[in-house]
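See below for the structure under consideration.
For chain A:
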Amino acid sequence: MAKLDQLTRHIESYVDSSATPAQQVASMDAIGNLVKDNALTLEALVRELGMYLTTTDDIIRARGIHLLAEVLARIESKPLDIATVHSLITFFKDRLADWRALRGALVGCLAMIRRKSNVGVVTDSDAKAVAQSFLENLQVQSLGQHDRNLCFELLNALLELYSDAVSSLGEDLVYGICGAVDAEKDPECLMLAFHCVESLARLYPDPSGILANFAADIFEILESYFPIHFTHPGGGHIHVQREELSRALMSAFSSMPFLEPFVIPLLIEKLSSSLLSAKVDSLKYLKACSSKYGAERMANHARAIWSSLKDAISTYLEEPVFSFTSKPIVGVNFQKNEIVTEALSLLQLLIRQNSGLLVSLIIDDEDVNMVFNSIACHEKYNDIPVQGKQKLHVIGRILYVTAKTSFSSCNLVFQSLFSRMMDALGFSMREINSLPTDNMLPPTGVKFGFLYLCIELLSGCRDLIAVSEEQGLSCDFEHETFCNMLNHISSSLFSAFGSSLSSSADNHLDPDIYIGVKGLQILAMFPGDTFPITKLLFENILRKFMSVITEDFNKTILWKAALKALVHIGSFIHKFHESEKAKSYRSFVVEKIVELLSLDDTTMPFPLKLEALSDIGMTGVMHMLRVLQELEGTVFANLSMIFVHRNLRSSETVVQLLECFSDKLLPWIHENGCSEEPVVHFAVEIWSQIGICMGFSVPFEAKGLLGAIMKVMKLAVGYCSVESQNIIIKKAYDILSSHTSFQFKELEGSPLVPGQYDVSDRDKWVLSIFASAVIAVFPQTCIPNERIVLHLFIITLLRGVVSVAQALGSMINKMISKSEVTETSSDLTLEEAVDIVFNTKIYGKIFSQTYQGNDAVLTDLCLGVGTDTSLQINAICGLSWLGKGLLLRGHEKIKDVTMILLKCLSLGTKSALPLIQDSQEETCMKNLDPLVMKCAADAFHILLSDSEDCLNRKFHARIRPLYKQRFFSSMMPIFLQLISKSHSSTSRSALYRAFAHIISDTPLIVVLSEAKKLIPILLDCLSMLTEDIQDKDMLYGLLLVFSGILTERNGHEAVAENIRIIINGMIRLVEYSHKSLVRETAIQCLVAMSEMPHAQIYPMRSQVLKAISRALDDKKRAVRLEAVKCRQAWA
Partner candidate 1 sequence: MADIFDSSLNLEETHFKEGYDEGYKDGLITGKDESKQVGLKVGFEVGEELGFYRGCVNVWSSALHVDPNCFSSRVKISIKQMDELIEKYPVLDPENLQVQEIMDSLRLKFKMVCSSLHVKIDYDGYPKSSSDAKDIEF
Partner candidate 2 sequence: MVSGLINANPIIYEKKERRARPTPTFTDDGAAEPIDQQEIFDHIRDIKDPEHPYSLEELKVINEDAIEVDDQHSYVRVTFTPTVEHCSMATVIGLCLRVKLMRSLPSRYKVDIIVAPGSHSTEAAVNKQLNDKERVAAALENPNLLDMVDECLAPSFG
């Protein structure tokens, strides 16, 4: 009972016209749920609604019916018995006549019709009845948008779910639907309407049946919509996109083959419209229709379509890009253009449908003939008049498409046109049986046009073959005419292209060289070992190109083109590297190129050799391996040349070789994941070489050499896996320990007493290379005898070997810490290592013969024990790389390091440095040396800047996220304090310098957060940096940070408090004479300042304007322009 009045309440609230839509929906859902979970039977509901459904009050009645309908729509999946279904559908069917209550009726019918068969479904007869009543009662176009929408929904539902039932309605149905669709404007309704038409077509497929009789009318209705374009502003409330709608119309069109006589002419006509979208649409439609309508029907229009296609292509095809770098590798490359693409694919479709007809059209086309008779005969590209070129390219494309579409079309075009071309080129196709010979030069000169057409044609049929091979359909090409023709004429073609290539001096345009090279390339890229292109010919082509490579290296364009072609061929052939042709490629190209290196002719410039070598190498793994092998050989041959005969020329050679290796080959190997074995071998070999050479006196002055070797070593190791790294490092260590004069015995104990006070150049050499190997290893890689290595590094970094310092840093960075250690391994833990580095005593004598004090540790040296400044500087430099290692992995020891550095910077302000005991108070009093301070300050740059040489991702460093941020925020307060406390000007400027480094190396956002505190100091830093020209770049870097703060929104209130000093500072920088970028940026800062509150900046106005008026006369234009802007901003 309770339920009932609950129900009535809902009903009333719904029917009540004053209720808000939300309320109505709510009550609808409520009722729906009641019914869904059987709390209420439909019968009950209907009984309840009774009077609402029948009352004469239109509004109430309409609402009542609508309510019932909506409820039904909500319970579509609820099983209902046949009787109920029947009575309901009958009810709604009848209501269709009641136009005042139409909405409900439509919703109701729709809900019922859409019911699935397993839950009680409308019978065919009922459905048919609905359809009838619909057709009798509804004037769709007289209804509102929403109702029309419903109508079409209903129609679609009927047509799809009850096709058989409604089909019997025949003419009435067709007629009714036409009426409904006619003059529909709303996009959403149209979507449905088009769909109706389409289903209608499915209903009456018979080409001469009922529907066909209506063809004219249907077309008349649809025609007006093509091409679809939205008049009212796009987007907005419309949910339908133009494309969808266009597609819907397209399938409507294409669904009715009998529309062909109407549709195709329309489309052809629209194809010539000036509206771009119309063109594209017509092409798309034509494609859709022709595939649906079929060859026979389309044949009637072939000629018309052909000519308008040709026009379309001619208007939109641009000049080809005559280059080898751009895709596609085989064919000719054109700018993408939608119309051209569509047109060509349509053409392809038509050809596939009816090759005979289309090809004959093409062959007989007057443009084609014009091209063949006149245009193609010109010798050079630029002899051809512009329109001529255009025609040539168009016909070329068309031939390409024709050839690649199908065997039949390919055959046809070959039989007709190809032989004509050959005749024109002076090769008779007559004696088709004469065996191909290589040295068969064309009797006539080069004819650009024909060669160009050949290329298009060849790449066409080449693609055809390639594709059909990929699809694995085993067709024997021996029986394809075109293959035979090609096979027979190929060597003539070869000589034709070849001659054009050899005749082309380098002053020629690219196109002339292009066709020659391209032609040969395509010939060489036909699949199959013997047919249609024989191995012999293939080899000839390779020879041809190789001769260019080895002889014509002065003709840059030609040379590069040939090399590219070889590369393309190489990477193509490499796919089937077992094939004969692959073999000959290896012997004719790879081997020859490789030989170039070893044979010592000075004619061909070495860089070119290397370019060829690397490019060919990168065509495939096998080739690469061969190249590596050779390169390695050459490197070592030359190395021994250097070491044994101190031959400096070969040292240049080696440097170039190594650079090629590290810049080109290594990355390729890495990316193409081929085995690292050769790389490892290479690295190891270098070490053995070093081992050997140690006997002799190496020209160590050849700095370039050392650099190159170090680089290669780093990269090689860096790219390798842990295992391989172990191998290399092991080898390296052996060499180091056995072939240098370092006394490893002495290095074990402490204090460290190095055998001699200065390391020999040779040892430095080996050490640096070793260091660069160490720099690049993975954390897991084990370094033998780490303790000794550490000691060695400590000693030698004091001698100023930077790479050693970097290696030390890298080691510390990658050491496994105690906590991480899994199984007890022999190698050091991080903690031990750190202990070694910071606490190993170094024998006093090392830092000066005279020094009588006791032994010291590294950090003491930084603080300047002893008198030797250079020693101290080296120590600091070493410490800073060490620090970088620690900082990156976020080790707390970095604090001590920075404290020591600070100690070197700031004198007599110990209070700020709790961490440092005053043991060396007196020592730090005497390290006033500004050089030392500068070095200590620059240490902070080393700490924070990203280095290319070491401690980066490439070399597997451990990098803790946000380490810069952390460091910055920990250092900032300390620096603020130190700076405020420091009295001596030298240390103050040193502090500024260090801080400047920190700020400019920290991400801007972080700096921004502290902007308020920083600005005054920043300004001091800036003015300090203006003193020494050396610092101009640093100054610029810092200024950029500063301008960053100014331009940043949330920088503003920080700025507000310092307006005066900022402006004054910037005005000073506007005068900075050593770097115009500084002046420029300073002015930009002033511009930014002009946006501060007017009241605050007004007092400064005249000053600024004065400074700017001077800047207006700056000697650099960029500065002047900024000045003008600034003046505008402040005026």
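Regarding selection, all candidates are chains of the complex that A comes from, given by their letters.
The definition used in the following text is that a contact is a pair of C-beta atoms (placed from the backbone, for glycine too) under 8 Å apart; a residue touches a chain by one contact, two chains touch by 3 or more; residues count from 1.
Note that the coordinates shown come from a computational prediction; the quantities given were computed from them, not determined experimentally.
In summary, of the candidates 1 or 2 that share the complex with chain A, the touching one is 2. For chain A in complex with candidate 2, the touching residues are 1074-1077, 1109, 1112-1113, 1115-1118, 1120-1121, 1124, 1127-1128, 1131.
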